[in-house]
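Have a look at this one before I ask anything.
Just one protein chain is left out here, and the rest sit where they should.
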């Protein structure tokens, strides 16, 4: 099936009402990436997530890009859930300010999602007329509603389900060809057996046919020959990056939202000749990977805040003994157990500063789902090259969302360990030009040494002298600060006197905000840091040079990154901070808003 | 026995050679606190520490002040050791740049101490002529040596020991009346039995008699009626402060150099009706004190870097559940196992930033041995008042040294918990004016609640909404930042355009450096912070206002406090950092030197 | 320090809070909650004199569903938190509740040390042989051939822990096993455990119907232990080592630890007296 580029027709309420002075009021700037935001909600068992996945895959196959995020209630299983889908003609990895379309399979506990589902007067609300009316929390958006008897339509088919009818209806409204929708559904439902597939397809067709002619959102147009794209989740992307970087040993303890990363890694590691060990706790997992890495096998663990807290002593050992390891930390709401199923960028302090003693190490953050591949692979290669600890921060939003993306790029760094060659006077911690010492691994004859967390001399023998301490402290710092990280430390976009600085998963919203500001006559650049420590200071200064307005954007309460940049004396006095805790994702509009208020 | 104030006669090489332009060259500015620095060294079993303790007590009884620090080799027991004593007419709690007097009971492994024992050309070296000659590492100081056959003199007495002969000799040179020396020796040796006491006294007398008339250091004069003073170690001071603050439950796991604090606490807690539990590990100890505090009993744990690392998850639980606890962290050289028996101020990062999520809490540092009483007591009272975590930083130097001090002062804060009174609609985390909620404890009828590390609403019921999260995050921050800490947040001394900023045990050397600078014509003030987080920002700005030269002084490699002040945007751009790792203590001269270089 | 006397008519529901459990319909933990409230009611314990402490897991959500004092702590650390509370406030009745992951995996060290420390706690482990909360990974008690988790796609290949045997070897004095499918029997065990003046370990088989639906079969296979409760550790060691781990009842009960073994306290002191010890004696 071929998709022709279709001419764009703007619905009247979109092109009207543009006000130059307040870009925040415009949901989507039509001169830029055109996108549509769709949510599906429903109580446990209604099949919201299945719908979301089929939609995502259909959109992918149409040649468009998309992001699929999920949210669920507090129940362990079977509770209400919501999917949030944004589809676009260009790559998009953040949510928009409001939803264009909301499909409610029912309204049970919908209030739990109300703040995650901003709607506007122009939001089209589709709902199952067999499952009650639009509740008060969506009062703002009732002009454009489509009530359809999804349940009754589904009942016409044996084993039919309302979610599939809704999916068909949605697909029609979004301009997804029926065939694409059906092939995607077929592929995704296959594991459930033929009966389910058959019933599903019939329901989709019925929904497709039942879609009313209006109101409908603006259609998006896909390229005639779509470029190669991937459909991947953030956790899968991290996992793939880790394996591409060379990780062949993983030890970990399950924790939300990192478990899915581990569950993806376990079978794939095995097929690569590696291994995943489920440890008894995080103290064990971090020490296990230190042991494996000491044995010469690049090793990683994955966790989230509470688990990372438990690993700090182990990380210090890896730093002091110069044993390379990587920790992938998928952040969730904190402090303490916090909000385990929701996203926040609040483990930064811990990742940067949570080791006792002076313990320099690398901290990186993936900027998007796509970037999770690159950043994790880079982190592994940096850790191996510099014989140190690399912590890679992602978060629940990035980790558990899926996106249709351009194929990720790969780091240029070769990233292998400097191995011992001298077998006569081997000194494990010998001083060198780049402060990285050749490392022997068990099996290397003549290079036997004892790795140690005690301060030591160049040979590795414990030493408490001021001279050895200073020398080894200098060495462990210099190997990190003296390394040339090239251009990969950040993604820099746009140009302008306004400069938005950010890190990690906030980058998508920040980039979109910068684009919106620029288009509305306020040229704005964005600097999204991938390498959070050590920050290449000269490069950072160059990136923000001449900016007249600086704002540091992040999703936490304390402004942890803002503080970190100030700690490093990298910000001019007037730089502002937009720090807003989770669980709601940062949206481009609130960033634009803040800039316009401050400007 | 009465000690008359004696007139001061300056040895010629002391008053000569003063050069205004380089105050660092003067060991001790004679217009200020007059002090003498003495070291005793010897291999395992020579009795160095016993000598030091007797000297300290004698000096105390004379009406003088003194500091006694110790150092020992890597052996578990019986290895070589050194004591470093500084005696003065005024309170003194830091070491001087050089030693005036060095007594070597023998020279075995003395090179291990060479860098801890700076000597000058004018240092008097006393040594046992029966135990070999002055080794090359003390080559700089050979003009003024006194070789005495200590061993042979001791052999004259049955059970006689060379260290006691040396002690007598030293006592005589230092101008300690024989009777004072003997009474102190008597009291301290008593537990060893009468034979030892008798032999000891005879040896002391013999040494006293054997002292040559010259060279000898300048004598110090004690007041006729000395004020009340204490003889206490830093670890004991912490323990006393904790008990005075109300601590009645301690759970801990042994670790150097915090074990002595615990060993002091255990029997004393018991006699106060409290209890100390030796836990299986630090994860247990921190959770045990959370449980005890939940039960209404003020509770503390003590540890050092590696143990603190293991406690971070527990501290986060205390922060989120608003359960007051205190952690006394006695710092040692890091990272990792580092240098367990030596001092460093490098756990600051961990203490400030080592919790996952946004987890505001209190971080304090004791400024001296004497201040360990005040700061620990204040920390307990603040933790109870604000229902939060307080980490008190001391270090190996402060903890294991003893000093003769003025009686410590007590904080004005009453420091008791705000208890629940409303028994009808009790809400554990209710919002209040000061953001501190009334706390019920088991036994309070009608106020049953469940404390939780999950984010919660005011009642304590788990909640994942953005509104509850923001509200409770604000509350937990505001109760700390909104509190009036009064003047106790720092000790501010002197006045001048040069401003030395410091924290914790570096304060003594910094204060002395400021005084020396001031006296040499460079008026200098010192600001030593006791409350490191949250820093009362207005008060801090006032304290450093109008300074033209600022230098932040601390004993670690990274400049952790300097970074912290910058993170909080509290330093002007030109402020400098003097960060020097352990294990050697910061000495006033190196600070003066740095200021003069920078000026 | 005891509160007012209990209201004469406190019912099990009076020990329940109004917070709705997050548990899946059919989860075994519901019955454990009921058994606990029944035991508390039968013992007529004043609600404010009782505390339930837990870690993290589905099972560990239990405290908020009771109407006594509660602490929902962190993963694996319920026992030390409860130990601190009990040591500081010995007159309280302290229950500790959690799962097999919480208690035997991350919390394993505290488990063995609590057995040895023998404080008067009642430790209720709802064992479903799986990490329910994190969506179904193997726990230390999972059978070696369970392939339900992608983390261990071929099964763990390791024999499951025998928590009762470990508890015995670590020094526990009271070891019982209950089944959430027999709430009456479980209530009885809880009462005995709470009344036992020392550490009481109650191993509760509590099915996770979501990740281990086959545990519904426990209804058929769980059985009362054959013999009577033994007080002989040698006999118990043998029984527990060979047992099928589906036998319920009080499996071992040692004579309670020797009363208040705390040695005569030394003479009390005040902090002022303590401070006075540091004063340098007058030399004149």
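Details
By written order: A, B and C. Residues from 1 in each chain.
Keep in mind that, in the parts below, a contact is a pair of C-beta atoms (placed from the backbone, for glycine too) under 8 Å apart; a residue touches a chain by one contact, two chains touch by 3 or more.
Fair warning: this is a prediction, and the values are worked out from it, not measured in the lab.
Under the touch definition stated at the start, the shown chains contacted by the missing one in the entire complex are A, B, C. Checked against the hidden chain, the listed residues C:19, C:43 or C:169 yield one contact partner: C:169.
Remark: the omitted chain is touched by one listed residue; of A:189, A:277 or A:501 this is A:277. From the options B:62, B:104 or B:255, the residue with contact to the unseen chain in the full assembly is B:255.
Across A:231, A:427, A:458 or A:471, the residue that sits in touch with the chain not pictured is A:231.
Annotation: of A:123, A:180 or A:235, A:180 touches the absent chain (contact as defined above). Check C:35, C:87 or C:112 against the missing chain and you find that the one touching it is C:112.
Contact residues of chain C toward the unshown chain are 105-109, 112-113, 116-118, 140, 154, 157-159, 161-162, 165-166, 168-171, 233-234, 237-238, 240-242, 261-263. Residues of chain B in contact with the chain left out of this view: 74-79, 253-256, 259, 262-264, 266-267, 270, 276, 278, 280-282, 306, 336-337. Touch with the hidden chain on the side of chain A covers residues 1-3, 57, 60-63, 180, 183, 226, 228-232, 236, 240, 243-244, 248-249, 251, 267-268, 270-273, 275, 277, 279-281, 283-285, 287-297, 299, 313-314, 316-317, 321, 404, 407, 440, 442-454, 460-462.
One rule holds for everything that comes next: only the chains that are shown with their structure count from here on.
For this pair, chain A with chain C, the centres built from the Cα atoms lie 39 Å apart. Counting partners per residue, chain A has 74, 306, 336-337 as the residues that reach two or more other chains. In chain C, the residues that reach two or more other chains under the touch definition are 72, 74, 76.
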